[in-house]
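Here the complex is missing a single protein chain, while all its other protein chains stay put.
The block that comes next holds chain A.
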Amino acid sequence: MAENGAIRSVCIVGGGSAGWLTAGLIAARHGRDLKVTLVESVRRGTIGVGEGTWPTMRNTLRKIGLSETDFMRATHASFKQGAKFARWRTGAADDFYYHPLVLPEGFPDLDLAPYWNADPNQSFSDAVCFQEALCEASLAPKLMTSPDYVGVANYAYHLDAVRLGELLAEHCTGKLGVHHIDDDIIDVRQSETGDVSAVIGERHGAIEADLFVDCTGFASRLLGEALGVPFIDRSDVLFVDRALAVQLPVEEDSPIASHTISTAQRHGWIWDIGLPTRRGIGYVWSSRHARNERIEEELAAYVGPDFARLSPREITIRSGHRAQFWKNNVVAVGLAAGFLEPLEASALVLIELSADYIATAMPANRAAMDFVARRFNTMTRYRWDRIIEFLKLHYVLSERKDSAFWRDNRDPATIPQDLQDQLELWRDSPPGEHDFSSAHEMFPAASYQYVLYGMGFRTRARPGRLANADAAQDAFDRTAALKRKLTATMPTNRELLGRLAQYRFPPL
């Protein structure tokens, strides 16, 4: 510890997306004032889950100082404009809805939900937003002339998480001055106050720092093991605890889906993430509700004949999070903080938000750290609770009756009280900004509308809410006009990525 308890050095323990995003955000902001070290065991490798991002990733990468062209080329990324939820409501072959990244037309100044509820003859997402039409045609959200990180439609990415770690490592060490140590941590040294004074590497001995960021994955070596912060299991709400994942190579000229496809199965659901080179496909399920053989059968049926040539990898998931995220001088980011099923791609965004907060609110000295930690804990716990509720929302509205997994998910004992109360309110008023008043909300009210109405929920019509009928009709017409215009002019993902291999997005 430096004199006066000044914070002069940060050590990030563990690489992967969590470690390197944190290193990048801290170094980009404090490169001149702080010594930033990342120690990881290169042999240990990374889990490499989390291949779907939020639109926030664009700003994160910009802050770190990467160009979009370099990022997309290096991580084999493609564009993500939302998620398509298939077979979640009834399980029928034609049952689907979208959660696009573009807000409903006019939202929040104009709320189309009451008008749509009064006459729901078209799916909600398709009626109020043009983006579903782009997704259905595998069209890109931007043009070759669109500047770095700027789109015609809001977008995020699908990417190869292992390559993201590699790209960030290269950028952080080469451009941002992050010290990279390859070592295996064999011990953690703590002072009398409980603060971690050093991690002990097998080959480098003691690696000291004033602040440690625990990015050691599920193991949570510092926050969980050394500081004894307990894990709060949330599998009482979210049952999924296993994933079976494969990577399916694709033809060079095949269409690349512009959205994550999430298809409900008997005992869980399958994610399908399209990259230019492969599709990442995985079945997440609850081991309390189904046996492995049944899962492999269903996954094989989804993938098709190619499944026989692939080697599925099973991943154990612990739904839940630590009771605290920042204790003493240790803060956990990524899997070390917690994990939830990847239904709304919350893993990477939580890493970004946590790392960004740590970088922005970086305490100048040890005395200020406890206060920053308290704020961080309150905020981060709020975020986990909101994500858990939003994920649960997808399950509680399902009408599927084909297995105990779906029936149990609707058991009120498994539904957080806040969510039950909200659902009652939404019977008479659509989700609005008044329902989400924190500065740390994860999902906008519009996201709740997309899922609620996509799942067949209806809000009772009240004449007073239909007073702006002309403005609403204009908004529906604008959506239809945008669909026609954009489906005629936007390139396909494949075309745009092909051009991006040769040319760069302009910087402005």
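To be clear about the criterion, a contact is a pair of C-beta atoms (placed from the backbone, for glycine too) under 8 Å apart; a residue touches a chain by one contact, two chains touch by 3 or more; residues count from 1.
By our rule, contacts and distances are computed from a predicted model.
Chemist: Just go with whichever of "NADH-quinone oxidoreductase subunit J", "SapC family protein", "Monosaccharide ABC transporter membrane protein (CUT2 family)" or "Lipopolysaccharide export system ATP-binding protein LptB" UniProt uses as the name of the absent chain.
Modeler: "SapC family protein"
Chemist: Pick out which of A:Phe130, A:Tyr357, A:Trp426 or A:Phe505 touches the chain that's been left out of the picture.
Modeler: Final answer for the missing-chain contact: A:Phe505.
Chemist: With respect to the chain omitted from the figure, which of A:Met144, A:Val162, A:Ile232 or A:Leu419 is a touching residue?
Modeler: For the chain that is not drawn, the touching residue is A:Met144.
Chemist: On chain A, where is the contact patch with the chain that was removed from view?
Modeler: Interface with the chain not displayed, on the chain A side: 143-146, 499, 502-508.
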